[in-house]
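Every protein chain except one is present and positioned as in the full complex.
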Amino acid sequence: MSTDPMDAPTDAPAPVAETVVHVSCLRHSYEDGTTVHLCGLDFVVRRGQRVAVLGPNGSGKTTLIYHLLGLLRSREGEVRVLGVDPARAWPEIRARIGVVLQNVDEQLLAPTVADDVAFSPRQYGMPESEVLARVDAALDLLGIAHLKERVPHNLSGGEKRKVALAGALVMEPELLVLDEPFEGLDPASRDGLAALLERLATERGTTVVMSTHDIDSVPELADYAYVLAPGGAIVLSGTPAEVFEKADTLAEGNIKPPILAELFTALGRADAGAPRPALSIDRAVEALLAWKRRSTGTG
Amino acid sequence: MSTDPMDAPTDAPAPVAETVVHVSCLRHSYEDGTTVHLCGLDFVVRRGQRVAVLGPNGSGKTTLIYHLLGLLRSREGEVRVLGVDPARAWPEIRARIGVVLQNVDEQLLAPTVADDVAFSPRQYGMPESEVLARVDAALDLLGIAHLKERVPHNLSGGEKRKVALAGALVMEPELLVLDEPFEGLDPASRDGLAALLERLATERGTTVVMSTHDIDSVPELADYAYVLAPGGAIVLSGTPAEVFEKADTLAEGNIKPPILAELFTALGRADAGAPRPALSIDRAVEALLAWKRRSTGTG
Amino acid sequence: MSHIHIPDGVLPFWLWAAGWAIALVMVGVAGRVAGRSEARRKVPLVGVVAALMIVSMSSEIVPIAYHVNLSVIGGILLGPALAVIAAFIVEAVLAMLGHGGVTVLGLNTMVIGAEMVLGWALFHAILKVIKPTRAGIGAGIATFLTLAVTTTLVVGIVWIGGGGEAAERETGALDPSTLRFENPFEEGLFEFGLFGDGHGDEDEDAEGERYLSVGRFALVVYTLGPVGWLLEALVTAGIIGYVARVRPRMVFEGALAEEMARIPGDETGGH
Partner (left out) sequence: MHIGRIDESATLGDSWLHQVSPISKLLAFALVLAAVVLSWNVLVIASITLVLTAVAVSARLKGRLAFSLSAYPALFALIFAFSAATSVLGGAVIVLKAVTAALGAVIVILTTPYPYVFAPLQRVVPGIVGDALLMTYRSLFLLIEKFGNLLTAARLRAGLHAGHPVRSARATTRALGGLLLYSFDLSQRSYDIMRMRGYEGRLRVTLPRSAAPLIDAALVGGALLLAATSLLWRVGWRDLNPYSWIVLAVAALGLAAAAASTWPARGRTS
């Protein structure tokens, strides 16, 4: 388990980044008759990408994620993760995937935070010294070394989530699947986590699939975004900048673009010469200064 | 969302609004020895105010709220809600307070959404016709009339939260206590809820106490904010605009100011003549246009 | 009421030993059967049902002598094979907590297991004649009947074990003389009993009834019983009606249905 997950053999079809997740036109019917139909665009994730799944409440983000994890089995449509159908061959790929679900309470398994983070490596039979080293590394990554000896059940909501994340990261998975990882985190922790995910993607090539409502962070934390409409259709995909330009489609999907995007849109409405949307503060400042200078020049 | 939050009445001492909540220098020790010491400023909420409690993970927001609800009893410090000590006299004030806790799963008590929302009025023995009317009104308020006959346990995370909110609103409480009410809501629903809270405050005079990590919405959804530092001290209070100006104290408390505040701060750093922070998009656009015009004038 | 709250040592050895033997065979067979199907993914359900039964058996509704068992609910949700395993687990945990006893664990498993299996069978029999929308009522009827039968089973067990001289031999030391305080060195110098009649060997002939009065036990069980059965039936009806509406397959197919969350491949996984 000490080998780099990226060396794992996979079936790369093209010279570009290999496809890690592929979902096409999935339909899921829950027992009570509620149907989620994730059709429209295909949901494709390539190695090393950080992909955000956006969509209003009840649009099917969690349902999609459960299918990726083989927790639900599709009647219609195809799901492939790391080259296999997760509903059939989950045990084969399990060790390569790290997971944090939406409700973290029930994911904390052990009597102390350290034991909890050590759960997977121990179950996979790693030597104890390596287990301990990995646990410390994972706790440090999330800045929760001080919670090490606490009892997970006594932690605050956000602290629990960080512990669950540490437990998912400890195996250095090649694919991370996170359902609303930012829920309940304070803004500083969000930034920390976003930075961490970016570092994982660049340094280890970790692929990340996450659902989120935190639109404002999406430009920072994802390379690529999919947007679900109410009812589940996948209606938009692209880089965050591309996606947030399509304000109309977004509005249909009950999604508000990030504040900066809104600001620039409003500015554009008020002043024809307004700058093009910029989605990070630095770029926005640049754009605004340029806009002012330009107008100063012309005015 | 129509009135500007900055115009809202603040803690004027004299004949103005009556004090609904008063907490002073509360200390709580959990059984495992973790101590939360909510000291520093007093936590005071006046009738009709919408108060946001901000603070990093583990700072004690939930602990504070549990004390307001009489779920925890303070060893040190005083807690008064609607004139009584909630840990002793909760039944007296119960019917006047609506509550949604952080974990909504556990708060859904009945087999259908409609029954769940009807729980409190039925327990208080209201006539069935009024119960039904109230339920419909509450569901409409939150835009979830279509979920009426669904089973709460089958809903998505955000849908559950809306049901819990409907259940808290159905009694038309004079005080609403919400622990992270925006967690898991999509942005459109957040806006809807913020608008709803504002409407409740202006139309019915409902007082709202909520904890939240959604800094960006605070200017819109609260008249007044308290900031907890890690460890629980109450270090800042004031209107959102006042609070977000104190970037240093915020940074100590691990809190990031809203994006617009950050943008204007960054702008100020880059350009001495930059406008004062504006916390809503409309005002920001105005401010930016003025800034540009001004510079055009001077330039 | 059908759970035997008989502590250890009340029943004769042969009886509880036989209970153990039967229970072990039951669990062994059930394990086999469950192992053949896709049992692994039902483990959490077994866990929850067992936990619910333990919780409910440990919380009273009516102050005295009645608590919900939820055993019929468990039977309906788990089906016969897993029900027996759940019964064993419930009894093992309760025994560990001193509620029920270790020696009588086998008998208790038998009774609860029988209750769950019988409840399941009756429920499905009743389902043949009523509409699925009335599943709750069906479950209620099944519960009442089942409890009547298993309570009789319990009384039978107590009767078998309670009357004979075996009990006398086995429970030998239950005697107020236990409370006599005697000086080992000066025999008979001072002695007294806590309850006054501290002279144990004066009424030998009355001893049999002192241990366990079967008649009184049966009386208590059969007078309080029906009230308890009815309550249990109402609770079962409510819960099963609810689950039947929300997760119909859990009730009608008695196990996890196709789409329900699980990790596939587990049937082969593990060991």
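General remarks:
Order as written gives the chain letters A, B and C; numbering starts at 1 within each chain.
The definition used in the following text is that contacts are C-beta pairs under 8 Å (C-beta built on N, C-alpha and C of every residue); 3 or more make two chains touch, one makes a residue touch a chain.
Computed from a predicted structure; not experimentally measured.
From the options A:19, A:59 or A:120, the residue with contact to the chain not on display is A:120. In the complete complex, the hidden chain is touched by one of C:26, C:72 or C:235, namely C:235. Here the missing chain is touched by one residue of B:69, B:114 or B:200, and it is B:69.
Although one chain is not drawn, the whole complex shows that of B:152, B:219, B:253 or B:277 it is B:152 that touches it.
Residues of chain C that touch the chain left out of the display are 5-10, 27-28, 31, 34-35, 39-40, 43-48, 50-52, 54-55, 57-58, 60, 64-65, 67, 73, 85-86, 88-90, 92-99, 101-103, 158, 171-182, 184, 191, 195, 200, 209-213, 216-217, 220-221, 224, 234-235, 238-239, 241-243, 246-247, 250, 260-263, 266, 269-271.
Listed for chain B, the residues touching the missing chain in the whole complex are 31-32, 69, 71, 90-91, 94-95, 97, 99, 101, 103, 105-111, 115, 119-120, 122-125, 152-153, 167-168. Along chain A, the points of touch with the absent chain fall at residues 69, 71, 94-95, 97, 99, 101, 103, 106-107, 109-112, 115, 119-125, 128, 149, 151-154, 167.
Just so it is clear, only the chains that are shown with their structure count from here on.
Among the remaining chains, those touching chain B as well as chain C are A.
Placing every chain at the mean of its C-alpha atoms, the farthest one from chain A is found to be C. One inter-chain figure worth recording: chain A and chain C are separated by 48 Å, centre to centre, where each centre is the mean of the chain's CA atoms.
The centroid of the Cα atoms in chain A and the matching centroid in chain B are 27 Å apart. Touching two or more other chains at once are residues 30, 32 of chain A.
Within chain C, the positions touching two or more other chains are listed as 246. Residues of chain B that touch chain A in their complex: 30, 32, 34, 55-58, 62, 102-103, 105, 150-151, 154-159, 162, 180, 183-189, 191, 213, 215-216, 254-256, 258-260, 262-263, 266-267, 270-271, 281-282, 284-285, 288-289, 291-292, 295-296, 299. Remark: chain B residues 111, 151, 153-154 touch chain C in the complex.
Chain C makes touch with chain A in their complex at residues 246-249, 257-266, 268-269.
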